[in-house]
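Note that this complex is displayed minus one protein chain, with the remaining chains in position.
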Amino acid sequence: MPYAHEIRVTWGDCDPAKIVYTGRIPGFALDAINAWWEHHLGSGWFQMELDHNLGTPFVHMSLDFRAPITPRHRLICQVAPVRLGDSAITFRVQGLQNGVLCFEGTFVCVFVVADRFTKQSAPARSAH
Amino acid sequence: MPYAHEIRVTWGDCDPAKIVYTGRIPGFALDAINAWWEHHLGSGWFQMELDHNLGTPFVHMSLDFRAPITPRHRLICQVAPVRLGDSAITFRVQGLQNGVLCFEGTFVCVFVVADRFTKQSAPARSAH
Amino acid sequence: MPYAHEIRVTWGDCDPAKIVYTGRIPGFALDAINAWWEHHLGSGWFQMELDHNLGTPFVHMSLDFRAPITPRHRLICQVAPVRLGDSAITFRVQGLQNGVLCFEGTFVCVFVVADRFTKQSAPARSAH
Partner (left out) sequence: MPYAHEIRVTWGDCDPAKIVYTGRIPGFALDAINAWWEHHLGSGWFQMELDHNLGTPFVHMSLDFRAPITPRHRLICQVAPVRLGDSAITFRVQGLQNGVLCFEGTFVCVFVVADRFTKQSAPARSAH
């Protein structure tokens, strides 16, 4: 079961075509991934970075836009990690409105020592 | 020679890691593509949509993040169309700072009748 | 009792000073006002404009920033209309984190016929 993060899409997210501006959709997916961390670790990127010196910068993202997003329904972003390597984690994010798939994407992050921006092992693995 | 669009990166684009927040980078690439249209057609998405009833919604984007972006240099976004089909156009965008490649990506748009959101042929082709 | 709208502040809202970037705070207040409409009318600006031809453009905003906002707490935005004239409505918005007042502001909107951008009376009054 993927984690589901709900986003209240608003007027200000939309462009004159009356649908969400494409440039805002990656940010929705990132908000959902941050919420996934918050759900699983108890805190998100801000605390990971400032309190635990752990950064997870993105090295890749790929998105397919399947249907327009509007403020008429909440946007449900389902997040699931699909691969956890020694130094990277890949997330799959699917955004749905009213049961319709609006976008889906793949996001790859690497683990770094935050204050040095040097690679480190995945914290979940290094903890074992 | 690709078209080059210059972006003044600022404090507000950066996150606590002191580099541009990932969620803002797709928007930089889109601004560069819009500027490419403006350069080649004399106007951008706003006029294409409102004055010419031509929409070019994105159906795909893929980005690789190669190096952090900061406000210390202007961000030069090089834009080039790499494929023009009957109903779609693919752009390649590369973002450089001080000669260093920071990100590169591929962006696919389709051509639609703006007020109906139905596919139409590429305007450049239909003009011949 | 003012209406309370909760905002999940994230990493991407923050700048290198490790607090929310000032440029994003007005948007938080606007999201809260839109949510107020959604709470009271059943729908927000998008539906008011597209379904009811009612626009409420802002003519003024004024904000005082009292304390930094961070992702460590939810931001609670309390919204209350403080004046309803024949053609304008004034909102008071206060943003709190963990009981601390972070910002407060005044926002004035006028009522317009959306597709003409001409003034109209407040819908609540014209309904009586």
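Note that the chains are named A, B and C in the order they appear, and that numbering of residues resets to 1 at the start of each chain.
Here, contacts are C-beta pairs under 8 Å (C-beta built on N, C-alpha and C of every residue); 3 or more make two chains touch, one makes a residue touch a chain.
Source: prediction; values computed, not measured.
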Visible partners of the omitted chain are A, B, C
Using the document's contact rule, name the residues of subunit A that touch the chain not shown here.
11-12, 14-18, 21-24
Residue by residue, what part of subunit C touches the chain that was omitted?
16-17, 22-27, 30, 46, 49-50, 55, 57-65, 68, 114, 117
Could you list which residues of subunit B touch the chain missing from the display?
8, 10-12, 14, 18, 27, 30-31, 34-35, 44-47, 49-50, 70-72
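Please note the rule applied: only the chains that are shown with their structure count from here on.
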Per the centroid of Cα atoms for each chain, what is the distance between subunit A and subunit B, given in Å?
22
Find the geometric centre of each of subunit A and subunit C from their Cα atoms only, then give the gap between the two centres in Å, rounded to an integer.
26
Each of the following residues of subunit B touches two or more other chains, namely 16-17, 22-24
